[in-house]
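Complex shown without one protein chain; remaining protein chains in place.
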Amino acid sequence: MNSRSRVLLSLIFFFVTTLASAQGGGQLRFCLRSDPKTFDPVLVDDDPSERVRYITGGFLMRLNRFTQQLEPELATSWKVSKDGRTISFRLREGLRFSDGTPFSADDVAFTMQRLMDLSLHSPTGDAFRSGDGKVQTQVLAPNKISVTFPAPIASLDQHFDQVAIMSAKSPKKEMAVLGPFYVSDYKAGSYLQLNRNPNYWKHDENGRQLPYLDSVRLDIQGNRDTEMLRFLRGEIDLVDNVDAEYYSRVQTEQAGSGHDSGVTLDPEQVWFNQTPKSPIPAYKRAWFRSTNFRVAIWQALNRDDIARIVYRGRAQSAVGMLSPADKFWFNTRLTTHSYDRQGALKLLAQDGFRLQNGQLFDRDGHLVEFSLVTGAGNKTRERIATMMQQDLSQIGIKLNVVPLDFPSLIERITRTYDYEACLLGLTNMSLGPDAQMNVWLSSADNHQWNPRQKQPETAWEAEIDRLMRTQASSLDPKKRKEAFDRVQQIAWEQAPFIYLVNRHALSAISPKLHNAQPAVLQPYVYWNIDRISKSAEVASK
Amino acid sequence: MRPTLVLLANHATRILLITLVGGFLALALARLAPGFGVDEREFDARLSEDTRAAIRQSHDSERNIFHFYFTWLSGLAHGELGVSPSLNQPVRLLLAERLPVTMKLLAWGLLVGWGMGFGLAVPLAFVRGCAYELGANAFATLFLCIPAAVLALFFLLTRSPSALVVGLVIFPKVFRYARTLLRQTAMLPHVLTARAKGLSGIRIFLWHYLSPAAPQWLALLAVSLSLALSAAVPVEVVCDLPGIGQLAWKAAMARDMYLLVCLTGIVTLATVMTKSAVELLGEFCRVRI
Partner (left out) sequence: MIWMRNIAIGVLAMTFAACLLAGTIAPASYAMQFREEPDAAPSHQHWLGTDDLGRDRFSRLLQGTRISLLLAPAAAFLTSVLAGLIGGIAGYWGGWTERVLMAAADLVLSLPWLFLLLTARALMPLNVSPMNSVAITFLILGLLGWAAAARVVCAGARSLRASDFSLQARAMGCGEARLLFRHVAPNLQPMLLTQFWISIPVFILAEANLGILGLGVVEPLPSWGSLLKELSGLTAISGQPWVFVPLLLLIAVVTSFQVLLVDQELPS
């Protein structure tokens, strides 16, 4: 065969394979806020990498973002042992990675060993680290595997929602994937091109291979204004997380493109520095350690106004540590602290505070004034802080807002403790109490108001420690729920965190997209990316 | 020949010394500023104690800036610039991808800035106190008062090339300096004499306006590069242009020492080299004249 024939044959082969793999679902375009730091699913610890992993990874099971129920994926079934240490999977057979390498239980074993490798410090693996010792994987058959952990893990199966299976044998290593798309091109700072995985295992109800889309292009776009502008111009197809101020504009300019999926898991919260080693004056620490003071501040803040003005009505006054979006774990007996200025003053009076000429003084005559640090450049938080200023001035408290760049802010709240109060928002990536252990245990690093306590310094913190350990060691969902309900109750009463609002999950979706079902868990829009299509015909077939 | 070589050697030594000092001072500033060695990931409640400790330890090699700088320079001697911890990519690769974007932005910026600034200032050397003066002043002031980010956003909205924004940011500065320089020159006796002798306008402008103030013009040219570089940061950040201005902002916010030392080195090198180049040009012109 001469070279010309070879070229011709190659071209024919290329077109045939391209046509065979193309679904006609088009190219989906949206933005990542920054470059992904890694494509290795085990080492993912930043939001863009997590999003890429979500789209490209193959998972044993997946939390349906809409129903909040686990659904089988690569594993057809699984079983957790009674002692909560072992999980056994039955895997789908005949599957292949994007590069054609066959998938088997060895890949799951390889992924788990890598995940638990202490030297890699995998953030995903940290969820499985329940005790000292090694994780044991036992390949029972090419489609059966059991994984045994050194100690019981509560909600063990739920944690596999984050574990993307890697190939043990592929020469392409982490670039060989089992998800609907694989990374085909990446230009740092510009874009990431994901192409349809021709070996993706899933099919729709009509037996048609998924995903419908041919490719996904992720533009690296840090500026939200630019992202919104591009959406309004039709250059991108969706914005997964829209700020409230842009949302109204989307609604005005492209009716039907804005989607409000309801309240999210994410709270905006304020806490006071109660750390004994902090360099703040002792009398201020005494205020911050008073439950009455904290609850009074909570009551004095008009959170409905914050929701209405800062979030343009796309948020709701927070109840406590969990939002109602967490359908199973939220303590429904709790209601939000009502906005009650007089009630706040009464509580403060119980601690000897007195209002004189519009200014509040403590029992020793100190003027009540404190600073609130927050992340600079975050318009939403700066606005919330400014509203808090006016609310607190109504009960005679002077609040100084100090926006700081993020590294400086983190240094103050985690190292030097040189701050008085802090306003930050938390992003809850998972449901329930599992990811909350590091916040609520008094010995934890992220017990922000008073971290790394050798012994719980208050009775209520000791009680929370006990309840958190109880729920973490129990495998009975009912008992766990009871314990965690009580934790929520104590947190509500003691107010170590003052929860302000839970924002809504707002997204912008082009009318050209089909099958998008925005949810309240992240990612809001493309959690079912394998079923999204830009062609109505393809989507409805 | 010999004095020329000595001159070049002097300039090269100065460039090298200032660049080295610049790199070290940048490191010292970053090291002493709050937020060094702090990682956003430490705030992630999902991480274990071990992982958090590993994140903290990852900055240990950067704590002693003398050691860090020496190690980095040794690497540089072998063409190795290190790996950016915040972006998890080799610095050499990052620079190679982003430098052309910024170079293009700066080239257009300088061209537009000087074209507009100088172009508007020249007529003011000959006429004063007219509507043109008011208009030109107000026009320059307008761009001096508009934040670069707003200009960049406006250009995005109108789908205009963002390279022009850098030009519009430096234009008012070039205009005002150019206007002042031209006016100063216009008052000099030799210009008045040339006019009195009835020399042509172009000849007066080229030989009697520009030549005597050549050092100032060249200094202004050198300064424009610094102005354009500082304007490139907000423009690249707002327009999401993957250039070194955007990279510098990210490096500063993440306290990324590897990127910071490289970027400061590049900026210092560009600043000092431009200055040396215009000085050498000045010397050359002086000798020729």
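Note that the chains are named A and B in the order they appear, and that numbering of residues resets to 1 at the start of each chain.
In this section, a residue touches a chain if its C-beta (ideal position, glycine included) is under 8 Å from a C-beta of that chain, and two chains touch if they have at least 3 such contacts.
Just so you know, these numbers come straight off a predicted model, no measurement behind them.
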Residue among A:219, A:382 or A:457 touching the omitted chain: A:382
Residue of B:41, B:59, B:92 or B:176 touching the missing chain in the full complex: B:176
Contact residue for the chain not shown (choose from A:225, A:260 or A:463): A:225
Contacting the left-out chain in the complete assembly, out of B:4, B:57, B:74 or B:141: B:141
Chain not shown: contacting residue from A:182, A:246, A:293 or A:484: A:246
Touching residues (missing chain, whole complex) on chain B: 14, 17-18, 21-22, 25-26, 29-30, 32-35, 129-130, 134, 137-138, 141-142, 144-150, 153-154, 157, 172-173, 176-177, 179-181, 183-184, 187, 212-213, 215-216, 218-220, 222-223, 226-227, 234, 238, 248, 252, 260, 264, 267-268, 271-272, 275
Residues of chain A (touch criterion as defined above) contacting the omitted chain: 225, 228-229, 245-246, 249, 305, 308-310, 369-371, 373, 376-377, 379, 382-383, 385-387, 389-390, 400-405, 408, 418-420
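Everything below uses one rule, namely that only the chains that are shown with their structure count from here on.
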Chain A and chain B: spacing of chain centres that average the CA atoms, whole Å: 40
Complex interface listing, chain B residues touching chain A: 34-36, 38-52, 54-55, 87-89, 93-94, 97-98, 153, 156-157, 237-240, 242, 246-247, 250, 253-255
Chain B contact footprint on chain A (complex, rising order): 34-35, 37-38, 45-46, 118, 121-123, 126-127, 129, 187-190, 220-223, 225-226, 229, 405-408, 410-412, 414-415, 426, 429-430, 435-439, 445-446
